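Removed: one protein chain of the complex. Kept in place: all other protein chains.
Take a look at chain A:
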Amino acid sequence: MELPLLHLALVGTPNSGKTSLFNALTGSRQKVANYPGVTVERKEGFFVTPLGRQVSVVDLPGTYSLRGRSPDEEITRDFVLGKASGETVPDLVLCVADATNLRLTIRLLLELKRTGRPMILVLNMFDIANRRGISVDVERLAKELGVPVVTSIAVRKGGTADLLALTDEISAKLATEPAENNWRALSVAELRATQREADRIISDCVSLPSRPDTWTARIDAIVLHPVGGLIVLALILFVMFQAVFAWAQPLMELLQSGFDALGDVVHATLPEGLVQSFLQNGVISGVGSVIVFLPQIIIIFLFILLLEDFGYMARAAFLMDRIMGGAGLHGRAFIPLLSSFACAIPGIMATRVIDNKRDRLTTILIAPLMTCSARIPVYTLIISAFIPAKDVWGFINLQGLVMFGLYAAGITSALVVSFLIKFFMLRDYAPAPFMLELPDYKMPRLKSIAIGVYTRAKMFLHRAGTTIFSMMVLIWFLASFPQPPAGATEPAIDFSLAAIIGKALEPLLAPVGFNWQIAVALIPGMAAREVAVAALGTVYAIEGGKEAAEQIGQVLATKWSLATALSMLAWYIFAPQCASTLAVIRRETGSWGWMAATFAYMLVLAYAASLVTYNVAVALGAG
């Protein structure tokens, strides 16, 4: 008879190497989803033990205790206690400890023991501990704790063999009767007593390092230096931007031409008509225009995961905490906002590292104001068409200056909005404490990084295949129906629903200097900002779309006034022109309300900015 699936749960403090152990156990057989009703990432993986037992393992969010002070930690507590809705009670809990740093985990384990769940203590990173001269009396530790203890080196091949063998051994004799759960929230006195007990056990079983990690101290002397540290951070950011914008470019162009070629094949093989138009313009160019961002997403996550694995992320938060605090942001908001320069979607997803709900919400709300890469095609087009490429003050290129100004306007407005949110909406709110472990530096392991990047890329593609696909179908429909009457000479789009909507919107947009063609282009621009460029091309009945960007530029220069162009730039700094970002905000906040709030505030800002820009420009004679 086949044994039922064995359910394991990984519990541990942050930085205990839980995730690398999870990756080592399951490889790429992972499923990432959300726990129902909350935005906590649920990571489950599968593997088979040496004796052939099928195992499911869940990587629970890192926690220092079972008190559950954030949604993540509540999940961990409820899961272990078997109270999480729709979840199986774990048959066996693996408590993962960084062998070089046992204090906090042993205390957590003593607390976990009270739940009565069968448990194994996994001393991970045992190789590093040995190298540092830490020796652990594993047998004695197991006896003192009353829990089996096993060592592992997650990042080495075969480093989890002992753990797998022990899992087989224990699962063979698991009691069917659930043990009694004696857990309740610890009082401060009990917490202190537990830490004392943990310290006693450690001093009995572990000989502490004769030499501390001098590498970490040496690196930190530079990296955490008040001034030097900020310079290092700026250098890292520079390389990261360079990578995202320059290194990704060839790959993106390759993908783009691949999709164009595919579209051409469809165009050539299918007869002229609706099916051809749907496949070429709706599916291939629509979904393709989003998938071209895959290289950027991969590169940005590669950097983030590398820096995180290395142990640098906590340091970046440390350096930026007070600087961002001036605008009412938490130090940990730094990385998500940084990622938003590539794309707000990974940025908003990365806000999960912020444990305070309100700090996280503020960060999510302002992330779309960071100038994402999808705005670049729009900015480039308008700037090259309207801003003369002359030097100002002898050495600064005016076009470059305008581009820089657009970035600066995004950042400044994000900081101002954050400040206003704290000031008006979350007024009763005092700053959340910044308390963070700065882990010792570790060499990032390629396999673990590769699995992490792969999982993120898969999620992105899945989204492109579902949400964005359906959005594209809708937009194609609006732009294609109703069909023009026979013999019509105007572009087909003139007769479509999109044009009807565009013309209906025109009176609203006239005060900011937009004509109906712009209004129409803004609609497909909702699916992805840069699509507006192609849409303007279509609307002005130019052949070639994106490839002919320079040509569109020439046409725009004759059809638009400078005031309209500037107004359009101002609009794009703020406008909530990205349905995918809004969808991610809805998912991550679990609320349509916050999505609507983001949409509304950005729309108001965009309108106001365009209104002011247009009227000032007209008054100065640029109308």
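Rule of thumb we're sticking to: a residue touches a chain if its C-beta (ideal position, glycine included) is under 8 Å from a C-beta of that chain, and two chains touch if they have at least 3 such contacts; residues count from 1.
Following the convention adopted for this analysis, contacts and distances are computed from a predicted model.
> UniProt name of the unshown chain, from "Cation:proton antiporter", "Deoxyribose-phosphate aldolase", "Ferrous iron transport protein A" or "(2Fe-2S)-binding protein"?
In UniProt, the chain excluded from the picture bears the name "Ferrous iron transport protein A".
> Out of A:Q195, A:N515 or A:N615, which touches the unshown chain?
Checking each option in A:Q195, A:N515 or A:N615, the one touching the absent chain turns out to be A:Q195.
> Touch as defined at the start, partner being the missing chain; which of A:A161, A:L174 or A:L208 qualifies?
Only one of A:A161, A:L174 or A:L208 touches the chain omitted from view, namely A:L208.
> Looking at the whole complex, which of A:A248, A:L319 or A:A498 touches the chain that is not displayed?
A:L319
> I'm checking contacts with the chain that's been left out. Which of A:T26, A:S56 or A:N101 qualifies?
Checking each option in A:T26, A:S56 or A:N101, the one touching the absent chain turns out to be A:N101.
> Per the definition of touch given earlier, which of A:L438, A:A557, A:A583 or A:V618 contacts the omitted chain?
The one listed residue touching the chain not shown is A:L438.
> Could you list which residues of chain A touch the chain missing from the display?
Touching the missing chain: residues 64-65, 67, 69, 100-101, 103-104, 107, 186, 188, 191-192, 195-196, 199, 208-209, 212, 216-217, 220, 224-227, 229-230, 314, 317-319, 321-323, 325-326, 331, 429-440.
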